[in-house]
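All protein chains but one are shown in place.
Entry: chain A
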Amino acid sequence: MALLEIRNLHVSVEGTEVLKGVDLTLDSGKVHAIMGPNGGGKSTLAKVLVGDEAYEITEGEILYEGEDILELPPEERARMGIFLGFQYPVEIPGVSNTYFLKAAVNAIRKHHGQDEMDAMDFLQLVKERAKRVKLDESLLQRPVNDGFSGGEKKRNEIFHMSVLEPKLCILDETDSGLDIDALRIVSDGVNAMRSEERGFLVITHYQRLLDYIVPDVVHVFVDGRIVKTGDKELAKQLEVDGYAAFEEAAA
């Protein structure tokens, strides 16, 4: 059974169709990259997968581990193991990063019938995972993303992901705004989590990220749908030729 299966997904926002029939099958253990020009609907796909109510699904299905999740609210999907690393992580003033994560971890544990995590164990886990993505320990006690630099915010997303240990990891333009060192750190964090139990959907505008997170499958996403699917060589070809040829074809 596929980890994620998207079938003929049509999505509208305020009456305008933004996804126009997306089909995608992602198996556990695989990394799929979605590449495409800005405004093509890549981020919409990510938000729809986690259950953003701003979008209206007009047609199609999303199956996660074989189960239709379209009717499930975002928190249910998260507890089942779906995670989105946001393109623009949100600031939550006054709420410490650690406190926030603890609320998230315990909500997920509760869903699986587990007890709340012991406070000391949790602290240890958090410190260990922060080290993994070279997140400064001072950021653990700071309010979530509040006053973080662009790079720190993205690193914090990967940090959250490594603490929550989801099964489906969706990363939306995680590379944007990162310098080359930060990009390497973030990629190392992602690569450390690659396993047979886990699938990744990596959305990016640039091929650069895929030098570090090497994908199994590359999809070209233009004007609300996948127009071409290939292996990692496709990404390299895009780097040379650009999206223009696909955009013309779509138009």
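Brief remarks on what is shown
Basically, contacts are C-beta pairs under 8 Å (C-beta built on N, C-alpha and C of every residue); 3 or more make two chains touch, one makes a residue touch a chain; residues count from 1.
In this section, contacts and distances are computed from a predicted model.
Missing chain, UniProt name from the options "Acetyl-CoA acetyltransferase", "thiazole synthase", "Fe-S cluster assembly protein SufB" or "TRAP transporter small permease protein": "Fe-S cluster assembly protein SufB".
Which of A:62, A:108 or A:126 touches the hidden chain is settled by the complete complex: it is A:108. Interface note for the absent chain: among A:160, A:198 or A:225, the touching residue is A:160.
Checked against the hidden chain, the listed residues A:6, A:33, A:62 or A:78 yield one contact partner: A:78. When the full complex is taken into account, the listed residue touching the unshown chain is A:92, out of A:92, A:193 or A:245. Contacts to the hidden chain, counted on chain A, fall at residues 47, 50-54, 73-75, 77-79, 82-84, 86, 88-90, 92-95, 100-101, 103-105, 107-108, 111, 143, 160, 164.
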